[in-house]
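Left out: one protein chain. Kept in place: all the others.
Going by the order they are written in, the chains are A, B and C; count residues from 1 in each one.
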């Protein structure tokens, strides 16, 4: 099926709006949870749950407009997947997407700050460093890209909104770092000194780990899913018993 | 597809019943949660979770009868979307819907009060005021209308029940105000002095902020989704990579 | 579509197995939650959440075999809906279903008791009485039957598994009684002295309230959904704007 893309400006607006909404939910839910309870487990349940729900809705809503990436590494994965066939974004388009996503994340963080009576932008004092946390970001981002790229390679893109939401709900709990897994939102979160913040000095390490993880996830998807040698799979296909039936 | 609408009386009954059930779940779950735990985070998890689940079921169940709005601002958005083509409710119908929704919310609040041994209607003493909370209502209502109007403009109305439930689950946590986002239910909640109540004096500020947010959300949906220039999108369409395939 | 029913014996076995599994989840999750935390809100979150998930899976799994009722009042609603057209269970079949469901609930409660090192059957000492709780059972059972009957009357039976799970998740929180809403499982719960038990003396009041609620819910569904005068609705149909499109 050939789809006519909306013009670039509208796609960038959709990426900025979606990433802003995502960042506002991450930061806002963290601020609200921290105000409501002292229990760290309940705080994390609330923040991760709200973020996962928001991601699913936003990807579903805006996917037909811009692809619903809201994450430069997802856009990079789409560029990588389409670099030969010409059906992905070009490098210049990748840059524009990443800029729109980062601007959106900063805007959304500011909106959350304002809703909770904080300055629009403020430096976070919360250091998040060290090999264990970086490994956490590698795992969280790697598995996220494995899910997105794997579904894309097997032509099941319609499953991405639900799968990303469900996976983020699991991966944030599973990883020591809390599963940021998104350079744009990581930059945004450097601008709030609330529960979900990250100090500016910890951002480069997190982003680098995310890039490494994304590359690994895309590579793993390439090994497990071979579109050239596999028949197209219907959107909800799942066979309990592999083999002819 | 041309649909023959049920008669207005039956549609108003559906809006009243649905809004009553929604208000009963909001108020009842809040009362039960407040009785069961002192932890503010657990209370809010329970109330928001129950409300989100109820919304999805009620919109799904009653949507084919009345549209499943249960919120005057959703009805207003439908009026706005259809004001030229003649396929939305007229202004008089909007008024009847809003009245049925408000009556339903009052009834549902009373039912919840009775289930928890409170007077059928009682004034709430809980003031909810100030710019930060009003901004919260603008954000919560604006994003709710963006979701509903955006799915409607791109002809994916079948996704509304799940999307609204999921989004409310996220937005209530993300906003400082708790995400009332519904004038009819806000009026109902003025009539309970339990966990989810709002004092009568705080209602006008909340409703005004909701109206402002709804207008912004509908406007934003108009910018991002251009039905006249976009091909119809299948209900679950989602492309990871925008562009031809 | 004409469906050939499985033989009655296999259908009764499916109802007994499904109701046993449901009762085991309700009672077992309550016992486990009570052992793990002192927080009443967390206990109820766990028990209600587990029960709602189980209901969805069990109805989905066993629906094609027996209808997936697991509740004498759902079976009664099916009898009522089909009493003239001859496509529902007869009164004798209703009796057999109710007996299988009750036997299953007793068995499942015993299994949960055994898993938590309690006697297979023991009297509960937890009185649950009074008008407020009975009203809660009327509301919980009434809305449950409204959902099931409404979807059935509008030929959207495929939505029942998810809708029932979601609605139970909301209604248990919304009602003062905790939303038993099922005479068979109520009888089973009289045989455990753990968190989810109910004393034998409180059972008649609960069951009577459930019957009253179920009748009200079926009647309300009859008012809101008129199959004779409405065109068949596709399974996931939902129109934001009522009227021609």
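Please note the rule applied: contacts are C-beta pairs under 8 Å (C-beta built on N, C-alpha and C of every residue); 3 or more make two chains touch, one makes a residue touch a chain.
Because the structure is predicted, anything quoted here is derived from the model rather than measured.
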Chains shown that the absent chain touches, full complex: A, C
Touch criterion as defined above, residue of A:8, A:35 or A:170 at the omitted chain: A:170
Touching residue (missing chain; options C:148, C:168 or C:214): C:148
Among C:19, C:51 or C:102, residue touching the chain not depicted: C:51
Footprint left on subunit C by the chain that the document does not show: 1-6, 10-11, 13-14, 17, 21, 24-25, 28-29, 31-33, 35-37, 39, 42-43, 45-47, 49-51, 53-54, 56-57, 59-68, 74, 78, 81-82, 87-89, 111-112, 114-117, 148, 151-152, 157-158, 160-161, 165, 235
Chain not shown, touching residues in subunit A: 39-45, 132, 135-136, 139, 143, 146-147, 150-151, 154, 159, 163, 166-167, 169-171, 173-177, 220, 223-226, 230-231, 233, 236-245
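We adopt the following convention: only the chains that are shown with their structure count from here on.
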Topology of the chain contact graph, where touching chains are joined (line, ring, star, complete, other): line
Copies subunit A and subunit B - rotation angle from C-alpha fit, nearest 5 degrees: 90
Residue list for subunit B, restricted to those that touch at least two other chains: 39, 42-43, 45, 151
